[in-house]
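First comes the structure, then the notes that go with it.
A single protein chain has been omitted from the complex, and every remaining protein chain is retained in its original position.
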């Protein structure tokens, strides 16, 4: 397999996890370790990174061991997102970021016009921008043209666990992209992650599927294996589907 | 996780692979090693086990390291199957066996009436009988009552790679069984195996999905991870599916 | 289209409906009329056919206008089913019957061994036997060989509304059958009925999908159209599926 490289950084794992909905930062840290991920995304407007009087994420997850990926969860305009990431860069030095510009809370889909505008602004300010987006291949193309370093189409609404709704679109995006494509949002269980990878994605980002499993650490481990399984199956080249049976052992000429 | 025990034998892996369709016994052995399986099924009417003038499976796969599971591939009557397994027991001392009594070559589905009759005969002769069967929960129950040590419902026609066609039936079989349930036939790629395990199966048996992949060794590795992923996800307890989005980071009270 | 003939009787509609779960016989009659069906199945152990002191089905649905199809709902042994149908024949003169021999109430799947045995008994007694069965193509074949005049595989558990779970099996049954194949059980909404017909079934039988709809009469009308739609689509021969777009209007040579 070729290495998984985003904006010049080589990641050992193709699984990226989040930092929302866990009972505690300690649980989050344990799930992270079990997942094998080396990148973790952080809602910089929500997570306590700096106030030493409160529990801080960095006390449980070491920024020198894991790649922190600041995201703009909760931003509904391009300006809001850009401002948030500027603060993150000033505070933590992070220039590799995940942009999300949301619209209606009912589905939390990105507003693609605003997302593209914000991508453009961030790229001009020197950020490396991974972009949460719809599964529209046309906008995926525009984001890459605007300089996005990774395209992150949603598989289903954030936190829904419905699995990849439109494999056709994900496939079309992958076929046209020359930057990494990472399915972001919608995975509910291990097979969903495997399906995403079998389509040829470069990686998968998930939060709720792990954080809201009955046993998050075990589900993190499941996801680690699922992402490897899906990637290996993609590279191995699956058998053709057949309408009828095909015996493993020839029926003719039996002893 | 509780151990995976079939007829008193504890298996380290929940994946069982086959010995058909490989280019050579050497390729088969390499796929077996990559799969992590410790049980391998052998069509005793097809595979050369004893003639030293020809390549023998046992020269490549060591019966002292792997559990050989003789099967009755190519048998279309109960008597035929029983005769085949008696010979296998005499030749190799194998008493743990996999019964399959086929019907029409078009779909290679088991004839369940004959299969039940043969199970009964074999159990009376002291065999430990793992049984390839349809996904009919009523017959699964009858097989267990007849003394089958494992129920092996098909997911789709042998060699079709169509994936689990009827998850409802597999679930109903699992809910009622007190012996291991192993999906046998129909898996085409890694996510199919994960889906089977997420339903709560105890194991998965496959042949064509590995042997006919472009790179069988890599697909064997994919399947190893897929089976672990599916099992862990089943044990972890997946998140509930939701009709609408559910933010990873609360939208209210942002900094 | 060739006519839909069961045991020598030509039916105008390929939809057959039931008589369970309705609020009243009047509602049942109105749904029947809306459905366009000319055959209606009756659980002879449950429905009042003869006691004039109670509301009788025949006071609402005229047996001279509709084909009554007595069924053995609630029978768990072959003998029980045969006894029930003998009584029905004596009482109403019905010799065209629907056999169901159930097993576990959890799934209400047929016990196929008992079902085959009962088919054999009924055929020998001169009944025309339509048989509720699993979707196992091997048993479908045995039923036809035993003289069943229609094969009625289940699409999903009775009353579940889950839709056709295993289109592969339904297709395999149809390809091999020379008597009508009628999907019986599992339809939940109109598209499910259309899917069944598109597979090439000769008809569909349903009860709960209509009786438990919010508006049963309207759903009966929906099902009438769905069955016609699916049949016509099957006969029309659908377009091939394509992985990429194919413009309706050529893109080259525009005016």
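Going in written order, the chains are labelled A, B and C, and every chain counts its residues from 1.
Note that a contact is a pair of C-beta atoms (placed from the backbone, for glycine too) under 8 Å apart; a residue touches a chain by one contact, two chains touch by 3 or more.
Keep in mind that this is a model prediction, so the values were computed, not measured.
Of the candidate positions C:63, C:92, C:159 or C:200, contact with the unshown chain belongs to C:159. Touching the missing chain, out of A:26, A:104 or A:125, is residue A:104. Those residues of subunit C that touch the chain absent from the view are 18, 20-21, 43, 45-47, 73-74, 105-109, 157-162, 188-191, 193-195, 198, 207-209, 211-216, 218-219, 221-226, 228-233, 235-251, 254-255.
Think of the hidden chain as still there; on subunit A it touches residues 103-104, 106-107, 109-113, 116, 134, 136-139, 141-142, 156-157, 160, 162, 165-169, 172, 175-176.
Keep in mind that, in the parts below, only the chains that are shown with their structure count from here on.
Across the structure, the highest number of inter-chain C-beta contacts is found for A-B. A simple rule picks the central chain: find each chain's mean C-alpha point, then take the one closest to the mean of all protein C-alpha atoms, which gives B.
Both copies, subunit B and subunit C, contribute mostly matching positions to the interface they share, with over half of the numbers common to the two. Centre-to-centre spacing of subunit A and subunit C amounts to 47 Å, using the average Cα coordinate of each chain.
Each chain gets a centre from the mean of its Cα atoms; for subunit A and subunit B, those two points are 33 Å apart. Separating the CA-averaged centres of subunit B and subunit C is a span of 34 Å. Annotation for subunit B: residues 106-107, 109, 157, 160, 162 touch two or more other chains.
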